[in-house]
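FYI, not all chains are in this one, though none of them got moved.
Letters are used for the chains, namely A and B, taken in the order the chains are written, and counting of residues starts over at 1 for each.
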Amino acid sequence: MLDNAPWAPLVASAITVVLILVLGFVLRNVSHRLITRVVNRAATGGSITSRFRKDTATDGIDALLNERRKQRAETMGSVLKHVASIVILGTAVLTVLDRLTIPIAPLLTSVGILGVAIGFGAQELVKDFIAGMFMLLEDQYGVGDVIDAGAAVGTVEAVTLRVTRLRDADGRVWYVRNGTITRVGNESQGWSRAYMDVPVAYDADVVGVRVLLEHVAEEIWADPELRESKIVEQPQVFGVEQLSDSSLVFRITAKTLPAQQAAVSRELRLRVKAALDSAGIAMVSTA
Amino acid sequence: MLDNAPWAPLVASAITVVLILVLGFVLRNVSHRLITRVVNRAATGGSITSRFRKDTATDGIDALLNERRKQRAETMGSVLKHVASIVILGTAVLTVLDRLTIPIAPLLTSVGILGVAIGFGAQELVKDFIAGMFMLLEDQYGVGDVIDAGAAVGTVEAVTLRVTRLRDADGRVWYVRNGTITRVGNESQGWSRAYMDVPVAYDADVVGVRVLLEHVAEEIWADPELRESKIVEQPQVFGVEQLSDSSLVFRITAKTLPAQQAAVSRELRLRVKAALDSAGIAMVSTA
């Protein structure tokens, strides 16, 4: 009956269009939910940072990690949601145009020529985003970590999918594109190591110096303040690291909490110097 | 009735053409408005510069930041508007030609061959524009900031989407293509750090030197002029940074306002030298 009415095709078209658009929005919402769930699971997956930090963590740090996890999930999710929206709604619009028998070739031509022109130049951008995505997924570093990103070394102030913002020791703020970071060194995961080289004269008493240094190591490990908040193991003394005509070089090292190696090194230098002075042993030039 | 008139198809064509063109212009205007709105929102989004600068800002600086925000929005918007115009009007023209059954293949062939030839070479250009876009969006630096752009270091004089213009300390003007800047160091965001290494003799009184330096630090922090316009924290004295056969190196550092680190360093050098001189302690060569 209705099929013969002159406005029947119009109505049919309108219904199709509405259906396609509704379907598009439904798919978009479903995909957003899926992305949220997947991303949350990925972000909460036991990252090595959380595992390492647990040993020395307090509730405050746990809260911090939760916050960080949430931020990571949001940052990663937002771009994926944008991409999903563009693909699904773009497809819907093109399908609608197609159903209405509106020619889409000219549109595709315009967009295509521009798209290729831009595509060549945008690959760096895509590289940055992909790199940022995986950095977040693998939780390579977060706000507050001290990292060596090659182009700059400093404390992370912000991580976005495209750039990482660092502040170096001089207060300079660095923006490093994620795609240009081929390797990252994170100094804030688990532990660091402080060490000091002790060059003594060629004719020094090898055994005596060693005993002296081991004594310093024990003292340090016995110091409650250092043990509580700075070092995680008794310092170790290595034997003759270098041997030449003018000097024997001993080495003393200490495993410390992250970011404490500079303070511990200063402590080592002070105590070793004091010990050598009191024992009347002179340090010599290594040059 | 009219449908049978011989000029009916012509009239229909003309109406279609006019409709397409009108639609094209309407879409173009709508897209421009959208871009303006989106770009303004992006530009006013709390950039880190504005947040940091608030602490020490005066109304004049606020006005400056507003001006800068407006400029950023305009620069970003202009290119997006050009792209939108080209896509929309190009599509409209192609659709018109198609509706008039004028063959567009030869045109596409000519433009396509040339387009591919140029596309390869233009990717650098697109890279520059994309990089410039994101730099502005992230407000990495603005006119007046002192930045390290890798290829050149200096004060930003102008930021366009393709190049950044710097003037270095010697007055040389540098044009750096945005796409070649893989990392930027901005010295004008938040704070800088001045520091001075103080090498003293191996047998110097460690505690005495430290007390002396801490006294200098307190003096500096107490100086109303420095405190008001130069430094933001009491200078800190680090213990023995280096220890060798000939010298002990102490370090004194001070957090300063952006771009004040050179002046504060000179002040540190003057005061530390005076203090050491009056205490009769000599600085030694670190070499």
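We adopt the following convention: a residue touches a chain if its C-beta (ideal position, glycine included) is under 8 Å from a C-beta of that chain, and two chains touch if they have at least 3 such contacts.
Since the structure is predicted, the reported quantities are computational estimates derived from the model, not experimental observations.
What is the copy count for the full homomeric complex in this file, when 2 chains appear in place?
7
One rule holds for everything that comes next: only the chains that are shown with their structure count from here on.
Quick one: report the Å distance separating chain A from chain B, using the average Cα coordinate of each chain.
So the centre of chain A lies 23 Å away from the centre of chain B.
Which residues of chain B touch chain A in their complex?
Spelled out, the residues of chain B in touch with chain A are 48, 83, 86-87, 90-91, 94-95, 98, 104, 108, 111-112, 115-116, 118-120, 122-127, 129-131, 134-135, 138, 140, 148, 179, 182-187, 189-193, 206, 238-241, 243-246, 248, 255-256, 258, 261.
Would you tell me which residues of chain A are touching chain B in their complex?
Contacts found on chain A: 103, 105-107, 109-111, 113-114, 116-118, 120-122, 124-125, 151-152, 157-158, 160, 162-163, 165, 167-177, 180, 196, 199, 266-267, 269-270, 272-273, 282-286.
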